[in-house]
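Got a structure here, written out as C-alpha cells. Questions coming.
Yeah, one chain of the complex is gone here, protein chain that is, but the others are all in their spots.
Presenting subunit A:
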Amino acid sequence: MSNSAINFKHIQKTFGAETIIENLSFEVEAGEFITILGSSGSGKTTTLKMVNRLVEPDSGVIEINGQNIEQINLIELRRKIGYVVQQIGLFPHLTVEKNIATVPELLGWDKTKTQSRVKELMELVKLPYEEYSDRHPNQLSGGQQQRIGVARALAANPQIMLLDEPFGAVDAITRKELQKQIKLIHQELNGKTFLFVTHDINEAFYLGDKVMIMDKGKISQYDTPKNIIKNPETEFVKDLLDTIYEEESLWRMLK
C-alpha cells in the first residue's frame, strides 16, 4: 500500500433499475487535488457522496487512509471530512461566524480556540473577520457565500475535502477568482486531499493534479491533465477535448 487517502474497490450502485456506478475502482493519494469531470448522470456526485456516506454503495469497499469507512463511526467520519455543495448550504439563520464554527462546536472546542480558528479561516478566504463575521449569508454575494462555504468545510482541519460543483452558480469572473483561490488554498494547506466534482472542462483541467473523467458510471480516463491531452484513451475523452478545440478556434476566429 502506498499512502492512498481514498481507495474505491469495485464499487457498485444502482437506484431502482438504473445503474449509476458500475464496478468503480480508483485510488487517490494523500495531498492530491483530484477533479472529477462528467456530464450530469455520469455518477460523479454519487461517487463523491459515497466518501462521506451520504450515499451507500450496494457492493464494494471504500477505504480512507487504509480503513474501511463502514468501520468508522458515521458521525466521526463526516466530521473529519470537509464538504461543500453547489448551492452552498450555508445555514441562513446563522451568522458567518456561527456557520464556520459549526463543526468545531459539534466537536466541543472551547470558545477562544473556535474564534481564533474562524478568524484564521476568514483571512484565508480573504473576507476580513471584523467586517463579515456578523453578517448573515443573505447579506453576502454568491462568491462570498461560496468562500464562506469553503472556510466552513475547512474549519476542523479535515484531511479530506469534498467539493460538489462549488462554483457552479457564480459568474465567470468570480468563478475564475475562486478557482485561483481554491488552488492557492490547496497549496498552502500542505497535504490535504481535495476531491472536486465539476462539469466544466476548463475548471477540471485547471485545478486538478489529476482529472478523473467519468461517463455513464465508469471512469473513462484518470490521469494528469497533460497525459490526458497527449493521449486520450477513449472516444468520450476525445469528444470532450474536441469541444474545447472547437471553442478555441471560435475564439481565435472572433479575434
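Note that in this section a contact is a pair of C-beta atoms (placed from the backbone, for glycine too) under 8 Å apart; a residue touches a chain by one contact, two chains touch by 3 or more; residues count from 1.
Methods note: contacts and distances are computed from a predicted model.
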item: Listed names "Formate hydrogenlyase subunit 5", "Glycine betaine/choline ABC transporter permease component", "2-oxoglutarate ferredoxin oxidoreductase subunit beta" or "Spore maturation protein A", with the criterion being the UniProt name of the chain not displayed; value: "Glycine betaine/choline ABC transporter permease component"
item: Touching residue (missing chain; options A:N3, A:S25 or A:Q87); value: A:Q87
item: Candidates A:N7, A:S42, A:T102 or A:Q179 - the one touching the absent chain; value: A:T102
item: Residue, one of A:T35, A:N52 or A:Q179, that touches the chain absent here; value: A:N52
item: Residues from subunit A at the interface with the omitted partner, ascending; value: 52, 54, 75-81, 83, 85-95, 102-103, 106, 136, 152-153, 162
